Structures are given as structure tokens and as C-alpha cells.
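Now for subunit A:
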Amino acid sequence: MDHFPLSWGRPRNDALDAFNTYPMHKRPTHHDTFADGVQRTQQPIVTGTSVLAIKYKDGIMMAADTLASYGSLARFKSIQRLHTVGSSTVLGASGDLSDFQYIQSLMEDLIIEEHTAGDHHELGPAEIHEYLAQVLYSRRTKMDPLWNSLVVGGRKDSKNFLAYVDLLGTTYSSSSIATGYGAYIAVPLLRNAVDGRENTLTEEEARKIIVDCMRVLFYRDARSLNKFQISTVTDAGVTISEPIQLETTWSFAEGIRGYGAQTQ
Partner candidate 1 sequence: MPDGSFSHPQQRQFNPYTENGGTILAIAGKDFSVIAGDTRQSEGYSIQTRYAPKVFRLTDRAVLAVNGFAADGNMFVKKVQQRLEWYRHAHAKDMPLGAIARLIQTMLYGRRFFPYYVYNILGGIEEDGTGAVYSFDPVGSYEREACRAAGAAQSLVQPFLDNQIYFKNQQAPAGQSHPLHLPLSDVLAIVIDSFTSATERHIEVGDGLEIYVVLTKGRPTQDLEGYRGVKELTTRPDGDRVFLIQRELKKD
Partner candidate 2 sequence: MSIMQHNGGSVIAMVGKDCVAIASDLRLGVQSLSISSNFEKIFPVTERLYVGFPGLATDVTTLREVFRYRVNMYTIKEERAIEPTIFTQLVSSTLYERRFGPYFIEPVIAGLQKTPSGSYEPFIAATDLIGCINFAKDFVVAGTASEKLFGVAEGLWEPGLEPEDLFETISQTLMNAVDRDAFSGWGAIVHVITKDKVITRKLKGRMD
């Protein structure tokens, strides 16, 4: 790095040296820092796959595996993608994980800011979701998106909340939500199990639905891991489990040519 500020160049207008910092004949040949354009638009680098979430009788349940992929490389195998915000919200992220870590820091700043007001108000899941929607939408409008699909779940004042927001600022809420491959593979299973039963499903039943879907995803999504965490938000508050290791069976693959190991 060139630490001499005058070598950094100034944007455009190299015709004059407004502050006469250099004698004219000694002025360094100008280099326009922005000649090649500025880099904003990115692509996701280290990514997380699906997040699943459903509503049930006493709250919401969310799950995400612990894998952070670098392309097709399973780069980090123990990364947490569920994040508690305040005391009644959980935030699950798929997509770029460095962007997610930035969002986590935004959430921390936001909660501290609200706490310092000292008015004993705390942001609930609906407010967190609205905030994130505004952040993600304004970043897409600047053509500098935060490359994530986020699920916000929570329970406040005995009301369940579950909603989605993505890099375009698109939002929606539903009694079951899944991001990434989960939107194709898990959503039909989740809707089948949850729709119309949001207020009667027990935590045990909800957990079985979620675990079943995570298993299906592990079998079919090549960027997933059989190690995941489950989070719940109920009147009792937010819990995020320790990583759960899934029991999986592959014996059936033996009989399927092109699936298991080939012997000839």
C-alpha cells in the first residue's frame, strides 16, 4: 500500500491542484482511482443453504444446518446460522455468511440503541423484520445488495410471527417458510403438515416435522450437512439447541445403480 495520500489520486478533475500541494512540474502523474469503476455488485462467496421455519401452538420453530460452503467445498462445518435478536426474535440466514455477520452486527447495534433509550420498550419480531426489510431494500436500491434470504420468527404478546425478506427486499409472511432448496423440497412437506394446524401443533409434533424436512434436505441438497440446530421462540423466550447430528441410512443406495458405490 502506498501510504502517501497524494499518490491516492483524486476523483476526476486532474487538471488543477486546487490546494497547490505540489509544484506544478513535480505533480505525480495522475491516477484516477475510479477509472475502472467502483466495485459494488458482488456474488455470494461463503454461503449457507436452506433455513426452515414453521408456526406451532406455542410459538415458532426454526432450523438451519451448520455448514458454510465455499462454492462446492464444505469449508466450515460448524457455523451457526440462527441468531437471537432481543428476547422474542430469532433470525435465520441463508446466502452470503459475511453479509449475515454484518447483519448480526446491525442487530446488535439496533438492540443496544433501543436499550439505551431506557423506555423499557423492546423491539419484537415484527419490528425486527420491518427494519431488515428496509435495510435490504435500500441496499438493493443502491445496487449493493446484502446477498441473503432471511427468515424472522418470534412470539410477542402471545402472537406468533413468521416472515421472510431477501436481497431484493421482497417480503412475505406465511405459517411455514423455507429458503434456498428448502423452498422447493421442504415447503410442500411443511405446508402439508402445518397449514390449518398452526394453533394445535405441539412442540413435539413441530420438531418431528422440522427434523423430517432437514433429513430430506440432507439427502437431496448437495450443499447441506446432517448437523443442524433448532430454535424455538415461545412465551418462555428464545432457545437455540446445540447442534443435532442426524441419523441417516444409506443401505438402500446399495441396490440402486448410479446412487451407491458401483461394483462393476
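Quick note on the criterion: contacts are C-beta pairs under 8 Å (C-beta built on N, C-alpha and C of every residue); 3 or more make two chains touch, one makes a residue touch a chain; residues count from 1.
Behind the choice of candidates: all candidates are chains of the complex that A comes from, given by their letters.
All figures in this text were calculated on a predicted structure; none of them were measured in a lab.
Participant: Quick check: counting C-beta contacts as defined, which of 1 or 2 touches subunit A in this complex?
Facilitator: Touching partner of subunit A: 1.
Participant: Would you pull the subunit A residues touching candidate 1 in the complex into a rising list?
Facilitator: For this pair, the touching residues of subunit A are 36, 41-43, 137, 140-141, 143, 145, 164, 168-174, 183-184, 187.
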